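Attaching a single structure in structure tokens format; questions to follow.
Excluded from the complex is one protein chain; the other protein chains are retained at their positions.
Showing chain A:
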Amino acid sequence: MKKLSVGTLLYYVLVAVVLVICLFPFLYTIGSSLKRGNELFTTSLWPAHPSLGNYATLFHDQPFGAYLLNSVLVSGGAVVLSLLVSVLAAYALGRVPFRGRGVLMMCILGVSMFPQVAILSGLFELVRWLGLYDRLGALVLTDLIFTLPFTIWVLVTFMRELPKELEEAALMDGVGVFTLIFRIFMPLLLPALAATSLLAFIGAWNEFLFALTFTISPEQRTVPVAMSMISGASSFELPWGTIMAASVIVTVPLIFLVLACQRQIVSGLTAGAVKG
């Protein structure tokens, strides 16, 4: 039998601590979302009488389904538009040597780095001018500010990794650039595209500042804004059960997606770092 060293013991204790800190809050949230009435004010992790009442309230008393749909439309729209534009740009930036490439990359990075609130008034004017104020289109458009630079940067990294021979052979055969990008590179990039879209989707799904500022009517709310506005009869009677139910609904799909793609996410990060 292997002797348990102090180091190993310490390792497992620390792992246990990290596991509890990471997982307990969300488990407690799930537990709370299943508690009704006075049970909510007991602090047991799991209710004695689990009930889906909070979930029913959420969809019954307010259009939470519509909020979810709004969020899906906005995030999906932003991701699709970003990918269309960024695949072309990433091919050029990643595979064609031309002057000014480095400067362009830095500018694109700069856009994603600067504080979004700094251009809020300019965006407000733009959104109004386009007639998009209080419409989901405003959010699709403004979310591109961070999804587009992100997808360009990540796809450039992946584009660089594709074998040069493939491109040379294709160019020899006189294949057009769109065929090269969409018929030859795209299939090879599918896993990368999936991971990139997922990360961009999460970014847009969580976006709060623009959604709070550019929409006003309840029908146009996305989930984060709707969640921040769930309120009770008074500020001292927040419907915590409903809020917890909303938290679970919004988060569970994301956690499943992230865990399903964790290999791509983690290895994508690692690949990026190794080349640094």
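We adopt the following convention: a residue touches a chain if its C-beta (ideal position, glycine included) is under 8 Å from a C-beta of that chain, and two chains touch if they have at least 3 such contacts; residues count from 1.
Here is the rule we go by: contacts and distances are computed from a predicted model.
Asker: UniProt protein name for the omitted subunit, picking from "LrgB family protein", "Ethanolamine ammonia-lyase large subunit", "Sugar ABC transporter permease" or "Formate hydrogenlyase"?
Answerer: Answer from the record: the omitted chain is "Sugar ABC transporter permease".
Asker: Can you work out which residue in A:6, A:21 or A:190 touches the chain that's missing from view?
Answerer: Residue touching the chain left out of view: A:21.
Asker: Using the document's definition of touch, tell me which of A:5, A:43 or A:217 contacts the absent chain.
Answerer: With A:5, A:43 or A:217 as choices, the missing chain is touched by A:43.
Asker: In the full complex, which bits of chain A touch the chain not displayed? Write them out.
Answerer: Within chain A, the residues touching the omitted chain are 11-12, 14-15, 18-19, 21-23, 25-26, 28-29, 32, 40-41, 43, 85-86, 88-89, 91-93, 96-99, 101-102, 104, 107-109, 111-126, 128, 141-142, 144-150, 152-154, 156-157, 160, 171, 177, 199-200, 202-203, 205-206, 208-209, 212-213, 224, 227-228, 240, 243-244, 247, 250-251, 254-255, 257-259, 262, 265-266, 269-270, 272-276.
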